[in-house]
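What follows is chain A.
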Amino acid sequence: MVFKRAMVSCCTAATLVLTVSCGSQSSDAGTEISGRVVVFAAASLTDVFDAMATAFEAEFPGADVQLNLAGSSTLREQILGGAPGDVFASADERNMGIVNSAGELESAPMIFARNSLQIAVPVSNPGEVTSLADLADDDLLIGICAEGVPCGDFARLVLDAAGVEASIDTNEGDVRALLTKIEANELDAGIVYTTDIESSSGVTGVNIPDEVNVEVEYPMAALAAAPNPVVAGAFVDFVLSPMGQDIVVAEGFDPR
Partner candidate 1 sequence: MTSAPTARRSIRRRPPIVFVALGVLGTLIFVVPLLGLLQKTPWSDLPELLTSDIVIDALRLSLISSVAATLIALVLGVPLAWLLARVDFPGRRLVRAVVTLPMVLPPVVGGAALLFALGRRGFVGGPIYDATGFVLPFSIWGVIVANTFVAMPFLVVTVEAAFVNLDQRFEGAAATLGASRLTVFRRVTLPMIAPSLAGGLVLTWARALGEFGATATFAGNLQGRTQTLPLAVFVSLESDRGAAIAISLVLVAISLVVLIGLRDRWWLRR
Partner candidate 2 sequence: MSGLNAHLIVQRGDGFLLDVEIQIEQGQTVALLGPNGAGKSTLVSALAGLIPLDGGRIVLNGAVLDDVDADVFVAPEQRRLGIVFQDYLLFDHLTVLDNIAFGPVSRRSERSTARRSAKGWVDDLELTGFEDRKPPEISGGQAQRVALARALAADPELLLLDEPLAALDATTHVRLRRMLGEHLGGCRAPRLLITHDPTDAFLLADFVYIVESGRITQTGTPDEIRRHPATAYVADVAGTNLFAGVSEHGSVLIDGTHFTLHTADTSVDGAVLVTVHPRAVALHPAEPHGSPRNTWLARVEGIERLGDTTRVLLDGPLRLAADITPNAAEALALQPGTEIWAAVKATEIGISAA
């Protein structure tokens, strides 16, 4: 009888201790940051979000970041089609806008990074490309991203602004494929993001003058139907925080 009463009070005490100690590990909001968070991110954000996921998981050990990387319009279609996701980071504002109009965002999108475009050429630069004007050369093999792909739309804006009628030989479905072909020296030049030049060792960049270049703004937002809204919000906050912005800059983007 005595033993049993001692056991009960022991267990109760232990439970209290555990609850208190667990509670002290929670975030400022007072709730747990744990569980899976699915981030839909544009393919061009692969490197930065890889690093972001690692850092986030280090900061919040209970969290598990899953990245769904694809072209922004593909991600848009998936979200509109009801695919389960927590956060959407797009490579352009058009796709984010469509998702917003459909009421799929939890709150207004925030710009978390900026980028610009550059001409990518193989390291040996066989086509001797030194400016946008060179892209009008018929003899060169030039590639840009397809219309509707953010990188492609921006490239067309840049070419229009510079008044260059480029002799395009292929419209690639995503910027990674374009980079691969330039790296392999199968294309003489292409227009990609500045961040792509820096992350790839097989290509060198040729500058595009600021007056014709575009400033790409990357928006991000938590999704209204997020399965894990708490961690979704925490992730967005993290990316916008100084720690997150350090990573953004480290990967070659301009901060927000």
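Basis for inclusion: all candidates are chains of the complex that A comes from, given by their letters.
Observations on the structure shown:
The criterion applied here is as follows: contacts are C-beta pairs under 8 Å (C-beta built on N, C-alpha and C of every residue); 3 or more make two chains touch, one makes a residue touch a chain; residues count from 1.
This structure is a prediction, so every number in the text was calculated from the model and none was measured.
Which member of 1 or 2 touches chain A in this complex comes down to candidate 1. Touching candidate 1 in their complex are the following residues of chain A: 71, 73-74, 77, 141, 143, 146-149, 168-173, 177, 181, 184-186.
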